[in-house]
Structure formats: C-alpha cells, structure tokens
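One structure is given below, represented as structure tokens, and several questions about it will come after.
Every protein chain of the complex appears in place save one, which is left out.
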Amino acid sequence: MLTFETQLRVRYAETDQMGFAYYGNYPQYYEVGRANAMRQLGTTYKDMEENGVVMPIVDMHIKYIRPARYDDLLTIKTIVSGLPASRMHFDYEIYNEEGILLNKGYTVLAFLKKETGRPCGAPDWFLNKLKEYGGLEVRS
Amino acid sequence: MLTFETQLRVRYAETDQMGFAYYGNYPQYYEVGRANAMRQLGTTYKDMEENGVVMPIVDMHIKYIRPARYDDLLTIKTIVSGLPASRMHFDYEIYNEEGILLNKGYTVLAFLKKETGRPCGAPDWFLNKLKEYGGLEVRS
Amino acid sequence: MLTFETQLRVRYAETDQMGFAYYGNYPQYYEVGRANAMRQLGTTYKDMEENGVVMPIVDMHIKYIRPARYDDLLTIKTIVSGLPASRMHFDYEIYNEEGILLNKGYTVLAFLKKETGRPCGAPDWFLNKLKEYGGLEVRS
Partner (left out) sequence: MLTFETQLRVRYAETDQMGFAYYGNYPQYYEVGRANAMRQLGTTYKDMEENGVVMPIVDMHIKYIRPARYDDLLTIKTIVSGLPASRMHFDYEIYNEEGILLNKGYTVLAFLKKETGRPCGAPDWFLNKLKEYGGLEVRS
C-alpha cells in the first residue's frame, strides 16, 4: 500500500454561503492529491496524456465527515493499494491542521487510448514506475 | 417515488482538456436538480435556510457512464423515494438530448440548525410540502 | 447595436462565505450570455469550433456594482455594437429580478485557427449571420 501526501489551502472561491468548502470542490481536491501522487511516483498525469492515454473517472464516492473552512491548510492522503489492470483505484483522506479527518472517498479511473477512446489498460511504463517505487505486491 | 426534471446546458467553463464535462462538475449538476425539485415541491432551498435549517451533504456517490460535452442540453432527473427523517436521500440520473443515460448517483443530506450546527431532522413544514405533493408513502 | 437577453439562477456552488456570488463566477455568466447571443444569431460557439475557429478571450473588464445572491434569477444582457474584424467585443449588463443593475463589463475575443493558433479574423459565414440578423451598420 502506497500513501502520498500533499497540502492545499481552501480558497475563498471554494467556500459557499454556509461558510464551508462547497461539497463539489472535493473532486478537485482529490485530483490535486492524485496528480501529486503520480508526480511522486516519478511521472505526471500530463506525461500519461502525452503518451496517448487518458484516464477519465468512472466511479466516485465521497463521505463528508466534518466541514473544511476558508484558509484551512488541508492534508490530502492519496492511497494506492494495488497495481492497476484495466482500471485504477485511488483512496483519499483529507485532514485539517489539527489532524482531524474531514473527508474520505475513492475514485476509479479507466485507461483509454486518447485517439480512439477505447480501453487499453495501464501502460507498461506506468506499471514499471509503480513497481520501481515498490510496496505494491498484488493487483488491486 | 417522486421524479423531478430540470435541464441545463454544459458551459465551456465546465469542460476540460479531454473535451468532456469535468467530473467535478456533477455535484453542481446534482445541486441544480435538487434545487429545482424543491422548487417544484412548492418551496426552495433558500426558504429552508431562511427558516433556520441548513442541509449539508454527508455522502455522495457518482457513476460516470458516458461523457457529457460542451453545449449538451442535459436532463437531470432528481428522485425522492421516501419521506426524510434525520437525513434526506436524493437519487439523480442525467440524460443527453438523445435520451442516453450519461451519469447516475445519489447524495445524502443532513438537516442541521443553522445557528448551532446541531442535527434537527426534517422540519414539519417541509414534510407537509412533501405529503401535500403526494406520492410518498414510506420513510426513506 | 444588438442586445440579447438570457437568464440564469445563481447556484449555491457559486456563492462564497460572504453570502454573495463569488466575483470569479462573472466570467462564466458572461460566457452564458455570449453563448446565448450566438444561438439567437442562428449559430453556436460549438459551430464556430467545428468550423475550425476558436475564440479565446484576450481582454476583460468587470465592474461589480451590487452583489448577486443565492437563487437570484439574473438577466444577462449581451450587447454587440459592431461587426467584428480581427477581434470581437461583447458588452454585458447583469440585472436582478427587480431590474437593478448588479454588474457590467466587457470581453474582447480573438478569432484563431484551431489547428495553428494563428489569427484569422471573423469568418465570412459568421459575418453573414450578423448581417442577416440586421441592426449592425459599422465595424466595432
């Protein structure tokens, strides 16, 4: 199991009149966590697209435990539990500065050829990055 | 079971470089469907807050079936299956102009007192709106 | 001078903790007004891109007069004052339901060939749509 951490601050734009981060911003926070996880693995999602593969989200679940507020410095933990085959599963946990869990969820992403939109599975070069990084034994 | 329909067009702002509506916009689309459902019930979410109750989202699931594209005229079906008690469950289905199902999901909302943030359950006046509208027999 | 009107409701997502529509949402509101103006002219911005021309924004000014609030039904007036040459100028005025002016601004858009990113000026077929619609005598 691999865990990656990244931080971001809640923007004023992301608050709503309830005084909290709007619930629709969490998919963006997950995106930031996921992009950072790929960067820490030695590649980027940009590389993925430049190699002809897009990764659209096919499934997402979010559990809103406590609200995040303006200017909160959030820690996003992005967790990869297994080597991807046709799809890739990411888990997320978001904590505030006091270490309190605010939010958790997951996303499932497909691997599609950019030109045709057909499923193509995780590219070998990406699987190798994951294997080189170590810590993943089984397919998710 | 109550079903409410509303339409919206995908904004350019909502597309991403994959050429699709970004996955993080669907919670906003659900919000538009939900707000419209409440309007059709003879009230508004604005009324709810003016009556001292806020309804934060506590749980959400989204299944992305096919992509929505720029300028698509989407139909959002918002479904209420039972009278709410402490929480309210909404189901959503999003169709394109050809009637193809693009996306489905649900949200669960809490009822909290605006002043204290404490759970207060669905207000009686709101339950009465639902009962007057008819079609809901059992608690969800 | 051509004036086009469209309406939209302020989404909860678009509010901020000040209780107003966040200032960064107005460019989206302008986009909705502009897209609707093109639709009323008998074409769409989608058509423009499918005809190989993209129209990025190169200049924008916004004057925030009074705040818009959640669930406000806004009227966006989009004004075209002249036939475009290399660039196209749109003016906007946003009113609330009481007819009070909340916001005004303009955007300037370039016409670029989608494939090369080179300036190409307003396409003839688009100028013809504007001329057929009538009301524009001079170049902006």
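Letters A, B and C mark the chains as written, and numbering starts fresh at 1 in each.
We adopt the following convention: a contact is a pair of C-beta atoms (placed from the backbone, for glycine too) under 8 Å apart; a residue touches a chain by one contact, two chains touch by 3 or more.
This is a predicted model, so every value here is computed, not measured.
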item	value
Shown chains touched by the chain that is not drawn here	A, B, C
Touching the absent chain when the full complex is considered, from B:4, B:22 or B:90	B:22
Positions on chain C contacted by the hidden chain, ascending	17-18, 20, 23-28, 31, 49, 54, 56-64, 67
Residues of chain A in contact with the chain not shown	9, 11-13, 27-28, 31-32, 35, 44-46, 70-71
On chain B, residues whose C-beta touches the chain left out of the figure	12-13, 15-19, 22, 24, 70
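Note that in this section only the chains that are shown with their structure count from here on.
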item	value
Cα-centroid distance, chain B relative to chain C, in whole angstrom	28
Residue numbers of chain B (touch at least two other chains)	27-28, 31
